[in-house]
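The complex appears here without one of its protein chains, the remainder shown in place.
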Amino acid sequence: MFFASDNTGPIPPRIMEALIQANTGHVMPYGDDPIMEKVRVKIREIFEAPEAAVYLVATGTAANALVLATLAKPWETIFGHEISHIAEDECGAPEFYSNGAKITLVPGEAARMDPDALRAAIRQSGSKGVHSVQRGPVSITQATEAGTIYALSEIGALTEIAREFGLKTHLDGARFANALVALDCTPAEMTWKAGIDAVVFGGTKNGLLGVEAVIFFDPDHAWEFELLRKRGGHLFSKHRYLSAQMDAYLTDGFWLDLARKANANMRRLSDGQRGIPGISFEHEPQANLLFVNMPRAAHERATNAGAQYYLFPSSGVPPEEADDDPITCRLTCSWSLQADQIDRFLHLVRG
Amino acid sequence: MFFASDNTGPIPPRIMEALIQANTGHVMPYGDDPIMEKVRVKIREIFEAPEAAVYLVATGTAANALVLATLAKPWETIFGHEISHIAEDECGAPEFYSNGAKITLVPGEAARMDPDALRAAIRQSGSKGVHSVQRGPVSITQATEAGTIYALSEIGALTEIAREFGLKTHLDGARFANALVALDCTPAEMTWKAGIDAVVFGGTKNGLLGVEAVIFFDPDHAWEFELLRKRGGHLFSKHRYLSAQMDAYLTDGFWLDLARKANANMRRLSDGQRGIPGISFEHEPQANLLFVNMPRAAHERATNAGAQYYLFPSSGVPPEEADDDPITCRLTCSWSLQADQIDRFLHLVRG
Amino acid sequence: MFFASDNTGPIPPRIMEALIQANTGHVMPYGDDPIMEKVRVKIREIFEAPEAAVYLVATGTAANALVLATLAKPWETIFGHEISHIAEDECGAPEFYSNGAKITLVPGEAARMDPDALRAAIRQSGSKGVHSVQRGPVSITQATEAGTIYALSEIGALTEIAREFGLKTHLDGARFANALVALDCTPAEMTWKAGIDAVVFGGTKNGLLGVEAVIFFDPDHAWEFELLRKRGGHLFSKHRYLSAQMDAYLTDGFWLDLARKANANMRRLSDGQRGIPGISFEHEPQANLLFVNMPRAAHERATNAGAQYYLFPSSGVPPEEADDDPITCRLTCSWSLQADQIDRFLHLVRG
Partner (left out) sequence: MFFASDNTGPIPPRIMEALIQANTGHVMPYGDDPIMEKVRVKIREIFEAPEAAVYLVATGTAANALVLATLAKPWETIFGHEISHIAEDECGAPEFYSNGAKITLVPGEAARMDPDALRAAIRQSGSKGVHSVQRGPVSITQATEAGTIYALSEIGALTEIAREFGLKTHLDGARFANALVALDCTPAEMTWKAGIDAVVFGGTKNGLLGVEAVIFFDPDHAWEFELLRKRGGHLFSKHRYLSAQMDAYLTDGFWLDLARKANANMRRLSDGQRGIPGISFEHEPQANLLFVNMPRAAHERATNAGAQYYLFPSSGVPPEEADDDPITCRLTCSWSLQADQIDRFLHLVRG
């Protein structure tokens, strides 16, 4: 009953097989391997972006921070949601890589930036000339940290505001695939057709050992990114083992299959909790994340039986110390969860 | 009618005279001048802090950023009010000097951090282990950017919370003197006796050409600060001209006289507006800053006649474009303002 | 005939097998996996250092830069050899991670720092008080970038000088194993018994997909390193796949077997070239790197037949443009090279 994270589970056999296949002969290091050439071709096809610059790095924090540092100047501020990963979960990596850019926190319901709040925040930021930091890129997380999803029109509304002010846009797609299959749209529609300039196309949370693709639709950013990647220690010598994972992930829509499985697991998990007395959802789950308020007794039955997931504090008070009832739990579903684990959890929660 | 800023006016003759007096003979550079030795002695006396490390720099932004970078690690977050100078008016200097520390914005009425909001922000910040930035110093502005003042007990309440979490505290005292004379307390009471670890003791806004003293009550921070000051280009070779200003400022309580004049000017300015129809104050002015809501007609009479002050936007809309009525104006009084200028402004506003 | 680098070859089956074994069930992410616990135990045993703090990262550049940033302050200078990897091959990663520390280049024959030159460089660096950067850690590369090795007494002589000035020491052990088997000593003897404070224990150049262990003999550095690692984007969520590689590498002395194979390959390669007219070695190869001066004709025969290796410029002139004869070639041997490839190369060079 592992609902703690989408990165605690194993790797699909197909990915492991790709590593084994790649492990033969001598090939050029540092991204000059032939498998990377295939990856570039595939990503450009899938995103309908023949000019795009495409790179691989091993962690989502690195991918986000390197892209933001490429798009932002040190004296700028990045606009992101109050609970975005870049603001809350990366120990200041964007600030570090950008040499001290700020992140301006934009509110919005269910982890989605509110367009009016974004416009107000942008206006506010640039109002004092040289005395205030300058306006920098807008960062959008899809799927969000709350397990919700921006509709294509909602992404478009935010990028439209960015464009109004001449700002670049970044999509944190750590759960890109989960959002895409939920929206049932094309990668192009969810990115550049919606006004996105640079994408972190996540693989790690959706089955890879540790690979994220970075995609710049405008290849002018490429060389600066390459220098930052090397300087940050994120250029792999034995790059073929990153390439091989991503290549297998992209082959025959495997990445979409994995995301569909994870999302289906979440539907089973969430549908099974509807109507249980005392249970309520913070938001309707749209991808593979659920924030659910559970009676403390139900929570204790589940964890005592070995269920793993994170609790969320209110106002900074550790949930163990708080005596709120119900208690807010974050449940995550990965592709690797089995139906019987989910059902066992539901059984425990029902009591 | 110069209400735009407390740094548009001239320098008191006594300060200019001190520069002339200092301008004789050859003396050692870089802070080893004999006048600086006198300044050290005086500041330690005035603050009742015989061990304090004392330095001079030329701008308030430098002073704040250097102190915060001395107190904060790059992976920490500084806690400051939402409209603090360090957050809004220094083009990211604290982020730059600290190599990418964050500033966590703490709300609170009238530019004073709310103690409960501070505690909640601190708790929230340290809740994710290595994934979130760590808790760093608490920065308090006295007098505040809104022209209000923390009572001694209010400073103590905030530093008490900081101490609870083992955090250091910084006082941004760009308008230190204005606050001190308003509170009618001692410098020690407003700083280390209230739990403050490091002070920026402003001179520039209160009559000097450009000098701020930095005071660390714990001299362990001294050497790191000295290296940062040099590395930041803020160590003056002809340091005696900074020392001479500060020395004259401290002599015979001249710094307090200047602040009393500025505050008295503000009382005349604010008292003169009370009861005028359509006029209201954002906060009761306690130092030398006033945020006043004026009918747009009154504002136009004043500025057409040459009055200078800043307007404040609501929601990022430039006040010139907004059609709000009344309009929010920031009026500042310096020691050098004459009563007749104030009275002329009041006359115009009354219409 | 792949002599270009020790990271172009495949991964030993035993390492790949370890990945497959690790790929089962749900485990905690971010270094809390049980295999990492085994790795910690093994490294502490192998290094006879029960208190050591042990971490894994995926690239050598990251490992070096993170360790140096932990040991150095921004206003310090790191002492390293003129052609060290940290100075020449990391795109400024140490400068970036340390927020602008310098690297003072120390000369010395065959890529080994000369002790007198190190002492002179240290003395010189600290001679101007606050005006000059301060003295920081000493970085030693073992095996060196020239394929040579420091004797234990030579490491001791350098760390002795460091200790004299109160400086910390870093060992860049990207080719740790190759040096160790050549010296036939213990890991403790080559590190803390010789005065080293922190080690990058390389795995990638010796057979792993991409894993380097970082070892601090003084665990006081641990927490700061952990924050820097996360902030740099180098903390892996699916950490078990790093752990599994390192665990297999350490089991039954496999890491030593791999290094012995690589070094034996180099002996075959170098011995086979001795006495060939026109061939000379820049230095006697002691590990798995050889810098050899070859007649241009021999070089062309080899490369035309598919041999891969790097050429080294003199005075910055690209070797392709220079008309020097002989030409300096860097040949690297990995564990995976076959004897027949080496022999074929030798045959070609002989002409």
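List of remarks:
We just call them A, B and C in the order they show up, numbering each chain from 1.
As a working rule, a residue touches a chain if its C-beta (ideal position, glycine included) is under 8 Å from a C-beta of that chain, and two chains touch if they have at least 3 such contacts.
Keep in mind it's a predicted model, so treat the numbers as computed, not measured.
Check C:Lys102, C:Lys205, C:His299 or C:Arg330 against the missing chain and you find that the one touching it is C:Lys102. Check C:Val133, C:Leu242 or C:Leu290 against the missing chain and you find that the one touching it is C:Val133. Touching the chain that is not shown, out of C:Ala120, C:Ala151, C:Ala305 or C:Ala339: C:Ala120 (per the contact rule at the top).
Screening B:Phe79, B:Phe96 or B:Phe216 against the full complex identifies B:Phe96 as the residue touching the chain left out.
For chain B, the residues touching the absent chain in the complete assembly are 2, 4-5, 7-11, 16, 19-20, 23-29, 57-63, 65-66, 90-93, 96-97, 204-205, 209-210, 227, 230-238, 241, 308, 336.
Residue-level contact of chain A with the missing chain is found at 30, 73-75, 99, 130-131, 134, 224, 226-231, 235. As for the chain not pictured, it touches chain C at residues 74-75, 77, 88-92, 95-96, 98-103, 105, 119-125, 127-128, 130-133, 313, 315-318.
Keep this in mind: only the chains that are shown with their structure count from here on.
In terms of Cα centroid distance from the overall Cα mean, chain A ranks first.
Among the remaining chains, B is positioned farthest from chain C, on the basis of C-alpha centroids. Centres computed as Cα averages put chain A at a distance of 41 Å from chain B. The mean-CA centres of chain B and chain C are about 51 angstrom from one another, to the nearest whole unit. One simple way to say how far apart two chains are is to compare their mean CA positions; for chain A and chain C this gives 34 Å.
Annotation for chain C: residues touching 2 or more other chains are 227, 230-231, 235.
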